[in-house]
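Left out: one protein chain. Kept in place: all the others.
Chain nomenclature is as follows: A and B, assigned in order of appearance, with residue numbering initiated at 1 for each chain independently.
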Amino acid sequence: MLRKICKVNLIQNNLINSQYVIFRHLSAKAELNEAAESQEKKKTKKPKKALTDMRFKYPEFLPQPDNRLRNPVLERIMRKDMLDRRTQINIPEFYVGSILKLTISDPHSQGKTNSFVGICIQRDRTGLYSKFALRNVIDHQGIEVMYDLYDPAILKIEVLKLEKRLDDKLIYLKDALPEYSTIDVNMEPEILAEGGNIPVNDTVVKMKPFPWMQKWERQGLKGVEDLDKHLNLWRKQQKVKHDSPWDKYDLMKEYRKTITEEEQSEIFSEIFNRINKINEQHKQKAKAARRTISKPQNIG
Amino acid sequence: MNQAEVTKLMSQLKIALKPRHRNLKTPLGPEGRLDKLRQTVTALIKYERIELFYNRADEARGYTERLVSDALRYGDTHKPMMEMADYWLLEKQLVHKLFKVLCPRFENENGSVTKMFNAPRVYPADPKRAYFKRVVLELKGNPYPTITPDSSYRNKNLIHNVLLDAAMKDFYAEKERQQQLLEQEQTLNSVEESKK
Partner (left out) sequence: MNRLISEIAVILRQAENIIPSLFGRYPFPPEPLTVLANQHPEVPSKQPFSLKDLIGDGFLFAVPVFRRTLEVRKTRKIGIPYRGGPEGLKTLQKKPYIKVCNACGHYHERDCLCPNCYAKIKDETNEIKEKIIKELKLDPVDKEVVVLYDGEKAQQSPEFWNGKRIVEMEKARPQWFSKNLMQKSTQPNAETKELDISSTIVGKPSNIG
């Protein structure tokens, strides 16, 4: 559905990029009503915290960390397209572990729409290709559906419960007891107080007996019970054998998986004003919709 | 196409990095690779200038830059930072050096913290074996004599400077001579006028 526009191999010269970053950052900062910095090449000031904090809310705006697959022109175009899509529907802030209700247009269903309620188990990919997966257990059958976040067929994304979990991905819910994945389809949205921290749901999930889909004991999951009681001796030995405790000290491995602070602030300063404006507009719309409850609303 | 990790923020490294790490063959594998690099990073921070093979030097460069940039960001009271420094610097007096000497030294540094030069190629090389490039890796601001010719001062023994100095000398000598001639003329004129 979404095709790549072009693929260009990029050889990143970090020094040139950093200078480029500094210049563009300065031009963007003028918009944010800050005093224009002098063009002296002293040590650049640290980027504003508000910009870098946006990486939690809008992770799909950040490009993929692998240099070989990056295309800066494509990224800029995609960011613009993402903002254009966001003017059409409100893509709310949500995290892995939040419960969402998604309404999607489906030509084959009655009423031409289809909705799914589920817990978000993962958020993947970047840019217009970004996806998220929802999981629910319906009629004793576990169902996981992966949706494109910027799919034009999506009519509405509603966050029923905004919260985080102890892990980045909840794929282990497949092998957990079904009660942890069952979400009431007719659940009412829980509204949080404005401007607070996102609550962290620290439920520790119990697993079903063997067989499992993946070797959960090797993934360092925090939201799962102590898995040792499920494992046999061989499994435990293999876990020790494959464990790499030196990985947490591997600075360059970590660096190659991230986008640097300077680049993040550059990207978010590009979209800062527009995305805040869009969010405001959606908020106003929602408020207006709540006020006029008596009037019947059009879907879609 | 995975999403970038967002939990930790890090500064841009001002060196050219390859998209993938090098494996560095060791008996212990990945653990051995990090052990080897630990030794290199420790040596670099201890001696501030080391000569070694290119591949390991290039890897160690990234780790040293990251270590210094993190030390600048977090300082020495941050516990995870201390653990990281403790892991990477095998001699514990160098942990003190990192925070007390290198951090102030590179506080206002805009570029990279390390410099790498290609060491002279060793001849005659064994034609039957591959030649491994050697490299000199150093921290900026080290107390040793500079490897590249020192252009921070004007070397008056270089030919162009010798000629320029001579030309300047001639120019000023000529100027002074002209000035003296002018003064002589003026005095002569004033004497004549006074006579009249």
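Everything below uses one rule, namely that a contact is a pair of C-beta atoms (placed from the backbone, for glycine too) under 8 Å apart; a residue touches a chain by one contact, two chains touch by 3 or more.
Bear in mind that the values here come from a model prediction, so they are computed numbers and not experimental data.
Visitor: Using the touch definition from the top, which of B:Thr7, B:Thr77 or B:Ser152 touches the missing chain?
Guide: Counting the whole complex, the residue in contact with the absent chain is B:Ser152.
Visitor: List every residue of chain B that touches the chain not included in the displayed model.
Guide: Its contact residues with the unshown chain are 47, 49, 51, 91-94, 96-97, 100-101, 105, 109-111, 117-121, 136, 140-141, 143-147, 149-150, 152-155, 157.
Methods note: only the chains that are shown with their structure count from here on.
Visitor: In the complex formed with chain B, which residues of chain A make contact?
Guide: Residues in contact with chain B: 13-15, 17-18, 21, 41-44, 52, 55-56, 59-60, 62-69, 123-126, 129-130, 244, 246, 249-264.
Visitor: In the complex of these two chains, what residues of chain B are touching chain A?
Guide: 1-6, 8-17, 19-21, 30-31, 34, 59, 62-63, 66-67, 70, 84, 87-88, 107-111
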